[in-house]
Structure formats: structure tokens, C-alpha cells
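Report on one structure; see the data block that follows.
Here the complex is missing a single protein chain, while all its other protein chains stay put.
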Amino acid sequence: MASFVRFTLDGRACLAEEGAQLVAAAKECGVYIPTLCNYPGIPPKGACRICTVLVNGIPQTACTTKVVEDMAVVTRTPELEEFRKAVVEILFAEGNHLCPSCERSGNCELQALAYRYRVTVPHFPYLFPKRDVEAWHPKLVKDHNRCIQCKRCIRGIHNAEGKAIFAFGKRGDKVVINIDPETSKNISDELAQRAMDICPVGAILRKGKGFDTPIGRRKYDHQPIGSEVQA
Amino acid sequence: MEKNIEAITAKYRGDATRLMDILIDIQDELGCLTPATVARIAGVLGIPQVDVEQTVSFYHFFAREPRGRFAVYLNDSVVANFYGRAEVAAAFEIAAGCRFGEVSADGLLGLFHTACIGMSDQEPAALINGQVFPRLTPDKARALVAGMRAGKTIEELKGDKYGDGQNSHPLVRALVKNHIRQRGPTVFSDYTPGIALAKVTAMTSAEVIAAVKSASVRGRGGAGFPTGMKWEFARRAPGDVKYIFCNADEGEPGTFKDRVILTERPQMVFEGMAIAAYAVGADHGILYVRNEYRYLRAYLEQVLAVLRAQNLLGERIGGQAGFDFDISIQFGAGAYVCGEESALIESAEGKRGEPRDRPPFPVEKGYLQRPTVVNNVETLCSAVQVVLKGAEWYNRMGTEQSKGTKVLCVSGDCDQPGIYEVEWGFAVNDILAMAKARDVQAVQVGGPSGACIGPDEFGRVLAYEDLATGGSFIIIGRHRDILRDVVLNFARFFREESCGSCVPCRALTGMAQVVLERIIAGQGTAEDVARLQAWQKIMRNNRCGLGQTALNPIVTTIRNFRPLYEARLSRGDPRFVPSFDLPAAVRDYEAAVANG
Partner (left out) sequence: MSPKAAKTRKIIATTSLAGCFGCHMSLLDIDERLFDLIELVEFNKSPFDDIKTFTRECDIGLVEGGCCNDENVHVLTEFRKHCKTLVAFGECALMGGLPALRNTIPLRECLEEAYLHGPTVAGRNPQGLIPSDPDIPKILNRVYPCHEVVKIDYFLPGCPPSADLIWDALVALVTGQELEPQYRTFKFD
């Protein structure tokens, strides 16, 4: 039987299982903390920083924070919200995100966060980086223009032998996610689909799939991301 | 090639956590790490190619294609540029017949840029096949290329004008100079190896920690974490296997103290590691050294061998049952961020040097998930002297919150650049006088991640409570263009050295460079300046110190040298964006149709 700890979320007393991930614990308590690189069931990485909250007054990523007794968490301040909006804007300016032509539009977490924060034009310079579309793989397309380097595919997708299929290459603003030619060779359709699903944006696509949900029936067409947790 | 790869991999027992060593050795043998080589290494180690690739492609000194028989890495630091780096680079290019980033047509030499190589007191300097060529001039560059053409070996190119002290040791034979201008009582005082260790083995580990604590020794890498506390955490952390790391990855531009300490006092560093091991209960230590100092390898290995022979390392050290401790040397491969302790650990495990999330801290789960202490080179030296001379002696030096001494690396516009070991609490003015600096416009204290200060702040003192520094002290003369010659170089540095994991650091380092270049070109606006300042707030939420401080060169100069920015702002009609340059934007088209 798991033991429970008391902590506060934006001043409200809450309970969580000891050691629970703060993002998940907050969700249980009806508080939405936006995330991008986080994905339930895979090890957190704290890469996108959008889930930054104040833990006992100190900024910390909620995805990598475990709830402990008496922890005081603040999830919403004007400064935190401004920071989150900035992260979304930075990602749009850093890559080449052409929503109108993207298969993932309407089901994209980055776009949904931009809607949530009403991003129009980033307050950051567009970089228009030269990036490739990799289509050599029999089942997958990797469109590096759209990749936000969240590493969800790296952490969450392994082949039948448990070996990594994706990994980072290079560093800094040149980082790129590579697909291993050997370990990805015989992946099943299900795994390819899972790789596509785990990607928050349209950077990993299954070949032959796309635009299969009409506008108006897509995930974020009517309600903002996170509204299922907190209105 | 096959045989080499297998033999080298076998030497490290096919252990993928030794990937750094494997890659360094294979590159030594084969010259570079091509995709085919990477695939082969992955095959031998039984790991995915992408996992080898992610490490290879992270580090600056791992080459993907042949670099020529002589790989010339010319330092591109601020100080190198102060001292004529551009002319030296041009001389190399003309003599070699190729540009930087290329290899000469005959495959003889390749020219590459590199970040600060720890020679700021003797710039411009280059690494050629791992050997240091300091104080270069265009003439020397031409002579070097001519020598290469004439078939000289790297040793023949070096000649025999070796530097002072142990730089002339037969296993070093480096042209590097120590430039120790001021010897202080901690690192550069008289020292005999083994005495401190003998004292320590007569104490309990708790007593050793108590001594270091009562001396208030703090980390000398710049952050200033109390050393005794770190040791205590590691001692208390559960686990039989613990590690002591010495961080000799000094990459902060303008820093070179670790190079001099490792040249002149390696025994003290190793003894400090052994003392830490005794205190913590560790039986293995790793000295992580930046790749730029690989020319010290044979020498350091020999020092270790001697210490083992003297029973200052190895089993039953000093005859004490149960005190077993040995040290191995791990080289980096060119990544500033590995100076961050958790990134350094990742690197030593054969991975990309990406800082880890905390908690857990390295003292709980560090190298190979075991409790690990990471201490700076100078910190460990301090610990040795505290054991030898006592906490009271140590506490008599320095200031309220900064006890003891600090080794400063003074460089830039002064007559006496070099190493100054001073007590904490020295004023900037005093150091400028010692280094014989004149007409000083600014001082970059603590390297790019520190602060750029002007004359009105030269009365401030070096101390954790005032101007904290890991040692870098770059003097900027009146005649320098701070924005172009200093800030832009640092902005580029951070852009290249970001690991790329956190969004703000990965993107804003580059975006800040874009905006800064705009301002320097006279196309910036007051809004741009405000924007750069606002970005600092975003950067504070990055995971590690690199990301949190990467905009410091920009924001500290905006704060302290605002007129330099304002003088460059566009005075145009505010309805139009000054960075949009129509004639420049149609230039490509005009060129395409002109010879189309």
C-alpha cells in the first residue's frame, strides 16, 4: 500500500502518492501543468522546460520532480506563464513549422500550446534553419524541420530486442535525432505507429499515413490542450 | 582497420561505458571516425550505431573525415584575437592553400577553429596533432607549414625550446610556459608528496571531513560549494562503491590554472584525491582532463606510477588495511559543458556531455549511478594544505566567506599575463597593478559566464561574496571594441558549446548572436537591447550553469557599458525594421542573373 504525502498546489492542500511525478500528481488534483517533452510511461528528461513550476520558491521542471511531504508548489504566476509562452514561441522560431501543410496540424501538442497561449508571431527571430526530410526508411519519415528535440522517441521507442532506434546527434542548435539503420530495420507497423504517436509534433510520420482526420474532428480543434484536466 | 577497432575495443573489455577512451584511441590510429568506423565500433560493442554516433558527434575533436597528416586547431578565443590571431589564420590559409574547415589538396594539413585551449597567457596558440604551439606569428605559421611540406615530424616542428619547469620534462617537452608570477601558500608553496596522506591515515574519515569543513574550503571551479559538505554527503550515501573525480576540464575561456597545476603539482592533485577517497570511502578515482591537455598524458601516467610505487596509491595505502585507492585518467574530446559535474560524469560513462537533472545529485547517484564526488583541481590542492597546515592556518587567509587562496589566470591587455596565487579578497585594481595593465577599459572576471566590469567597479574584491571567479581574469584595453572583439566572440562560444538539450539554451544562444550582430552592424533598436535583457530571465530556467549564464557576456555589458550599445543603435524611422536591408536581400538574385 503506497503511502500518501501532503503538499500544496497553488496554495491548495493536496494529496499524492509519495514519490509521484509532480506533473501526474497535479493532474490527479485537477491542476494542468503544460508539458511537451514529458510522456506518461517513459523516463522524464526536463528538456523543454515548459513544465517549470516553483517548488518551495525555486524554479524546477515538474516532470523531473517527485512529490515529497510539505512541498509547496506554485504552477501559475504571470512570470511562469510568460516563460511558457516564450518556450512555445522559441520552438516556432527555431524550426520550420509550416502548420498549414503539416499532417499533424490539429493534433499537434506544440500547436495546441501555441493556441492555448495565443501565440501569433514569436518575439524571437525566425532562424529558418536548413534541415532535411529523411525518407529512406521503409516505414517512417523523419521531417527534421518540425522536430523540437524533445527526445520522446529516443526515450520511448525501442525495438523488439529492447535496443534504441532513435538517438541525438551533434550538439547545440545543430542537434538532430538520428534513426538507426540496423535496429529500426524490421520494426512492426505497430511500433512505427507508436513512434508517430509519441512524437508531439509532425516530425515522425508513418509512411502512407496523414491527414486522416478531417478538420473539426481533430484533437485540439475545439478545446484547448489541458482543458480535460483544468478548465 | 578492422583489427585495430577490435584490438582497441578489447583493451577496454568491450565496455561501452569506456566509449570515450575507445573513440580517442581509434581516432589516434585511424585519423578520424567515419560512418563505416562508427558502424563497426557499434557492431563490436553490440550497441546501436546511433548510440555511438551520438557520442562521436557531440565532441569537437572527434573528426568525421580525414583532417590531414597535421591537424591544426587554431585557438579562436578573445585573447588569441587580441594578439593577432586573424593574421596568423590568414598566414596559415595562404601557406596551406586551403580555408579553415578544410584540408589542403595534398592531404598534408587541415585547418580548424577551436575554442579557448587554455593558453591565454601565450596567444595566439594552436594545437597541432595534440602538441601546443604557443605565441604564433604569421612568420611562424608559414615556417610551420613549410616544415610540414619538407617532411618534418611533429617533434621536429616543435624544436627544442621547451618551456620552464616541468614543461621541459622528458615526457612533456612542451613549448608551453608556466608564467607563475606569484606563488601563494597553497598550490605553489613547497610541497613533498605523502606527508598529508600519512597524517590523514592517522585520522578517522570523520576527522578529515571535519578539518576540511572547519577550514571552509569551497569549490574552486566557480560555484563555491562547501567541499567538506560534499564529502560528507558522499560518505553518508549508501553504497559500497564510490568514486572521486577530479575535474580538470577547465574550458572557461581565459582559464589555464589547471594546466599549470597539473604540470607543476600533479602529485598534490592526486594526493588530494586520495585524501578525498579516504574521507568518503572511495576506492577509485578518475582525473577527467580536457583533450587540449593530452600532451601531459605520458607525464601524468608516470606520476601515477611513481605514486603507486611509493604506496601513495594502490592497495593498503600507507600500510593502512582497507585503504585501497587508485586513479585513472579520462580525457575529454572537446566540450566546454563537460566542466559541469554531471555532464562530466555522463562523458566519463561514454555518453554525450549532457548535464543531468537533479536530484539525484552526483554525491547520491553519480558515475555509474554510484555516489561520486567531483572536485576541482585547485580544491583538492587546498584540501591537501588544510590537512598539512591546519584549518586555522587556512582560515587566516581570505575574507569572511571566502577562506584561503585563489589561483588566478590573468590574460589580455597587460605586460605580465600568467598565474597569480593570491588570497581571496584581492581587489581588481591590485591585480591590474600586479599584472602591469594600463589603460584598462574593462575586466572580464570569471570568464564569459562571469561578468564584464568597468573601472568604477575595479575597487571590488575577488571573493564568493563579491566577484566570484573560477580563475579567469581577462583584461580588456581601452582600444578594444568590446561588443565586436569580446561579447560577440563569447556569444558564438556559448552557441557552439550548448549541449542542445534545454530549449532556451539551445535556441537563445544562437538567437542572441543574431540580435547582437544586428546591433553591431548598426541595425539594432532599443527594443533589441531590451529583448536581450529579457531573455536572461528565460535562460535562468535552463538545467545547468552553462545555460543559466550563457547570456552573461551580453547582459553584463548592457548593464555596465550601455553607451556602447546605444551608440550603435539605428536612428532610422521607427516604422521600418532597420535590420531589413533591401540591397542585401536582392544581391543573390542579381548575382544569379548576372552570370546566369
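Note that the chains take the letters A and B in the order they are written out, and that residue 1 is the start of every chain.
Here, contacts are C-beta pairs under 8 Å (C-beta built on N, C-alpha and C of every residue); 3 or more make two chains touch, one makes a residue touch a chain.
This is a predicted model, so every value here is computed, not measured.
Annotation: of A:Gly11, A:Gly41 or A:Pro100, A:Pro100 touches the absent chain (contact as defined above).
Residues of subunit B that touch the chain left out of view are 574-577, 579-580, 582, 584-593, 596. Touching the omitted chain from subunit A are residues 92, 96, 98-102, 105-106, 111, 114-115, 118, 120-121, 126, 128-131, 145, 215, 221-224.
The criterion applied here is as follows: only the chains that are shown with their structure count from here on.
Between subunit A and subunit B the centroid-to-centroid distance comes to 33 Å (mean Cα coordinates, whole Å). Contact residues on subunit B toward subunit A in their complex (touch as defined above): 42, 47-51, 53-54, 57-58, 335, 352, 357, 495-504, 506-511, 514-515, 531, 537-538, 540-543.
Listed in rising order, the residues of subunit A touching subunit B in the complex are 44-50, 52, 59, 61, 64, 79, 83, 86-87, 90-91, 93-94, 123-125, 127, 148-149, 163-175, 178-183.
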